[in-house]
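Have a look at the structure that comes next, please.
All protein chains but one are shown at their positions in the complex.
Naming follows writing order (A, B and C), and every chain is counted from residue 1.
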Amino acid sequence: MRESWLSRNLRHHLTAWTCGALVIVVMVIFLAPFVWMIAYSVYPSTALQAGVPDLSLTNITLDSYGQLFSDPMFLGPIVNSVIVGLSTTVMCMAAGAACAYAIARFRFRGRQPLLLSMMTVQAIPVIVLAVPLFILLRSVGLYDQLLGLIVTYTAFILPLVIWMLVSFFEEIPPSLERAARIDGCNRLQIMYKIAFPLAAPGMAATAILAFITSWSDFFLAKVLTSNTAVTLPVKTAAFQGLFAMDYTSAATAGVITAIPVLVLTLVAQKWIIRGLTEGAVKG
Amino acid sequence: MDTSPTMSYPISRRNLLQLGGLAAGTLALAACSTTSPQSSAGPLKTGGKPSGQINILDDNTNSVFKDSTIAAFEKQTGIKVASYQQGNFNDLHDKMATMFAAQDASFDVVMTWAGWSAEFGQAGWLQELDKTAVPSDLIQPALDAVSWRGKIYGLPKFVSVQTMFWNKDIYKKNGIDPHVAPANWDEFVKLAKKLTTGSQFGYACDMGNPAGAYQNFLRMLLICGGEMYDADYNPIFAGEAGVEGLTKLVELLQLHRVMDPASLQITNASDLADLFARGTTGIVFNWPFQYAVATAATSKLTKDSLGNGLIPGISVTSASIDGSEGFAINKYSKNKEAALAWLQFVATETVQLQIVEKEGWFPVSKSVLEAPTAVAALPVLTTYKETTRYVTKRYGTPWGNEFDQALSIQIINAMNGKTSPKDALASAQTTAQGLVKKYLKK
Amino acid sequence: MAQIELISVGKVYGKTRRGKAAENTVSDLTYVIESGHFVSLLGPSGCGKTTTLNMIAGLEDVSSGEILIDGRKVDDLEPDKRDLAFVFQDYALYPHMSVYENIAFGLRMRKVPKHEIETRVSDSASRLDIRSVLKSKPKQLSGGQCQRVALARAIARRPAVFLFDEPLSNLDALLRDQTRSELKLLHRELGATSVYVTHDQEEAMTLSDRIVVMSRGRLEQFGTPFEIYHEPATEFVASFVGKPRMNLFTALRTKNGRYTLPGTTFTVDLGEIGLDRVRVGFRPEECELRVVEPGTHGHGVVRSVEPLGNVSDVLITLGDQQFMVRVPGFGTCAPGDRVDIITTRARIHCFDPTTFLRISRGRVS
């Protein structure tokens, strides 16, 4: 009896240790590349490209950050990205929340097909739309304009936003909205006094996802901007130019591009996962 | 409660207007995009006194324009340069193709080179220039870079030719006289072997992307005395010269092991320049800007430790490839005369001298090439003058992109020993024949 | 206070399309809820009682007929213009607002002055003894507290009409009884017209001035609890109201004019009603049992005895029917005993077997 108890205990310990070790391995694989890029941005590249990388702390320098942040050619894209990201998010949430609310609450023909076609949009390769989109935006004077990027991103991100939000709105008990009607809210007030606050966590997650998606986009920004509206990923990729490859700057730009997204993701991770899984289960 | 449409709404009126505009644009789209470019009355001539304003799209190779040329141009001609935008070279092709396809006129002047002059010229997107508008003393490769099948689609802004750069420090370390360039390919191979020790390689190149693979093969083809196409654009590169050239290139990597294997993953000339500047590579064939990179403060080399000379030949004494750039005029431009004025201004002696002195590129006109101040500022100019005695070609064609892609697959497979150079080139030549047939049918 | 009048009110979901008939949820409801009355809508689930309540509230449109409140047609009035309060089955407390805000919300929406809101909130809160939780969020409250908040929210509004949608169904049994009594008191104090939806006949009986019994979207009976219990208008009402269920069976007229349960010796005298077949009902608590002498047959055999303490329910097999009799205490019979059923003290309910309507007749002994 006693012996078998011991061995069972031992087995448990062994499993725990193995799993612990595995977790550490997984985390190293997941984090090391990014850490290495951070290293590239703070060490002079000569120190890292030596046979044995010289990682002494005295070598650390923030010069490349200072350099990039004092370069108007780099600051412009940062500002652009922030404006585009925020405006896209606001527009997505405004149009998306209204649409998702209607889909979740009102019965009308074509409701289900509408939701399904929203999903189908996800299947469209961006590449096919680039030329017609360019022509479209240029003909209304939105080429290389932040607004042009904003409406384009809004269109691309809206389906996902709606898809996620519908599941959040469906979760709100209809009786709450009936109560609000009795209490004297009109339909619009029900939306912004009851439904939106109640779906707030989901809406926050969705908003963050919208921001991240628009912030990270590369291809559309590449095609739809040329100079004044260039965004951060395009600028970052451009550090790989024919006459401009500069590993340190590229790494620094990479870190700068990734940081806001990282922070937002970490803050909202719980909601993001919930939003996507719930959409998955119901959609 | 009243739920009529008068209720305030999370979409502002301005947005609605914008959406309305989009709707209108949507309708306009079908109408505008299938029409042909408006046919102008033949090639553009210099005429009258141009005025108004122009917009210029350039790559980011030259900073001299922004620094001083534009101001000088505006002062002299009275034409205003409303915007001068610099794009990344790698992004420019897609950007320009998209713009042209949409018949966009936001840029009057666009940067071009041999490949694009052919491609966009044939597409009818570049304004053809009349012979009278072209300065008389242009160097031929410079003019080639802006021409396609006898039609001139722009004016060159600088000339670029690959020459051989070497690291004198490494030469000395390995007991080689650093002042003498190899007279032929065999000497070069011998030299490279001597320079290859440990993690140090005698030779490196950039053939990681299709254009790079094309360039490296073309260089080998030329120094073997071969040609890409005959006079009627029938591809003939898979002949003896081509096979010999590619074989020698493969040998550098596989047999002599003097080529840095990283060469196969270097996708652009600047990476190659950086690699050379790190001081562990004996020899590279690169564009003139290698001089600036190698003598920069961050480089392991200095002016004194940088050697420069002709690329050694195999069947010929020497040969090289051209990478000259120029400016062209957008076919849809509303102010072509003013655009032409800019093209001509850039080709003038004053501007060319500045490009040589400040940027390290070669000039487009013979007179500047002879100017003593130019040589003083850019020692490699001497080498360039020598290269003008030998073949320098690029073969820019409208099918360049497709061809480079197809060729590079074969070249890389040959480099990796997966096919023989002969089979590789035969296969690429078949593809090329198809492309030529497709694009040159009249 | 207000009078509510329903005139052939009907509700249809969906449209008649491609030959498919639309589904009638509720049809032809006509009755008047008098001012100050507490009226229950009673029926099994799906009978349309909640739909009716929602139509009165204005949460759903009326498909046909009309609803008048105090003589005024309210069909196109929004819910908040009908001067009524609604207590929902799941309470429908706004989770993102504190209890105070929940109670105050409806008043704010009506632009009631701030100090007035404060008085009313604290009034209703003290009436329902929830002053201590005013600052809490609904999530922190127990079910009973939520129920009280929902009531307080309705009271604070001081509406002319209270509408309750099964407000007690989410409470446990003990709390339910207690709250029920409080509701009754509350109604007496406030005196407002109340419409109360429930499927629990006990609640309906104890609370109501009038009961509306519904089944399958139709009105079965509208009347006082006494009428509902003692003079059920239809067989449905008879079987639905009363616990244990009324014994109902089909009786046939014999040659001697009495009616008999086929295959048994159990007969009953209904007088002259002019029907050969009739549905007859007895309430279990109004019948009595007598164990027959050994050797005699009796009406039936005791199948089981379920003692409840003060009374016992005895199930008897009567031919091919079951018959339930409620006897005092633990009773005197055991399964297997042969018994006679004595109905002398029982009120006999007769229903037409085709229309299921009550057949009026005098008391039969």
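Note that a contact is a pair of C-beta atoms (placed from the backbone, for glycine too) under 8 Å apart; a residue touches a chain by one contact, two chains touch by 3 or more.
Simple rule for what comes next: contacts and distances are computed from a predicted model.
J.: Hey, which one's the missing chain according to UniProt: "NADH-quinone oxidoreductase subunit A", "Phosphate transport system permease protein PstA", "ABC transmembrane type-1 domain-containing protein" or "Na(+)/H(+) antiporter subunit G"?
T.: Going by its UniProt entry, the chain not pictured is "ABC transmembrane type-1 domain-containing protein".
J.: Hey, which of A:I162, A:L176, A:A210 or A:A229 is the one touching the hidden chain?
T.: From the options A:I162, A:L176, A:A210 or A:A229, the contact with the absent chain belongs to A:I162.
J.: Considering the whole complex, which of A:V151, A:I172, A:C185 or A:A229 touches the chain not shown?
T.: Counting the whole complex, the residue in contact with the absent chain is A:V151.
J.: Quickly run down the residues of chain B that touch the omitted chain.
T.: Within chain B, the residues touching the omitted chain are 3, 5, 9-11, 19, 22-23, 26, 29-30, 34-37, 90, 93-94, 97-98, 100-101, 119, 122-125, 199, 208-210, 260-265, 267-268, 275, 398-399, 401-402, 405, 408-413, 416, 438-439.
J.: In the whole complex, what residues of chain A lie against the chain that is missing from view?
T.: Contacting residues on chain A, toward the hidden partner: 16, 19-20, 22-23, 26-27, 29-31, 33-34, 36-37, 40, 45, 48-49, 51-53, 94-96, 98-99, 101-103, 105-106, 108, 114, 118, 120-133, 136, 151-152, 154-156, 158-159, 162, 187, 212, 215-216, 218-219, 233, 236-237, 239-240, 247, 250-251, 254-255, 257-258, 261-262, 264-266, 269, 273-274, 276-277, 279-281, 283.
Heads up, the rule we're going with is that only the chains that are shown with their structure count from here on.
J.: Which chain is most central here if centres come from C-alpha coordinates alone?
T.: Minimum centroid-to-centroid distance belongs to A.
J.: Round to the nearest whole Å and give the separation of the Cα centres of chain A and chain B.
T.: Centres of chain A and chain B (C-alpha means) sit 37 Å apart.
J.: From the mean C-alpha coordinate of chain B to that of chain C, what's the distance rounded to whole Å?
T.: Those two chain centres are 89 Å apart.
J.: With chain centres defined as C-alpha means, what is the inter-centre distance between chain A and chain C in Å?
T.: Spacing between the chain centres: roughly 55 Å.
J.: Could you tell me which residues belong to chain A and also touch two or more other chains?
T.: 185-186
J.: Among the residues of chain C, which ones contact at least 2 other chains?
T.: Within chain C, residues 78, 80 contact more than one other chain.
J.: Can you list the chain C residues touching chain A in their complex?
T.: So the residues of chain C touching chain A come out as 54, 57-59, 78-80, 84-86, 88-90, 92, 94-96, 105-106, 109-110.
J.: What residues on chain B touch chain A, complex-wise?
T.: That would be residues 1-3, 7-8, 10-11, 15, 18-19, 21-22, 24-26, 28-29, 32-33, 57, 59-61, 83, 85, 87-91, 94-95, 98-99, 101-102, 104, 106, 199, 268-271, 274, 278, 289 of chain B.
J.: Per the contact definition, I'd like the list of chain A residues that touch chain C in the complex.
T.: For chain A paired with chain C, touching residues are 173, 175-176, 178-186, 189, 194, 197-198, 200.
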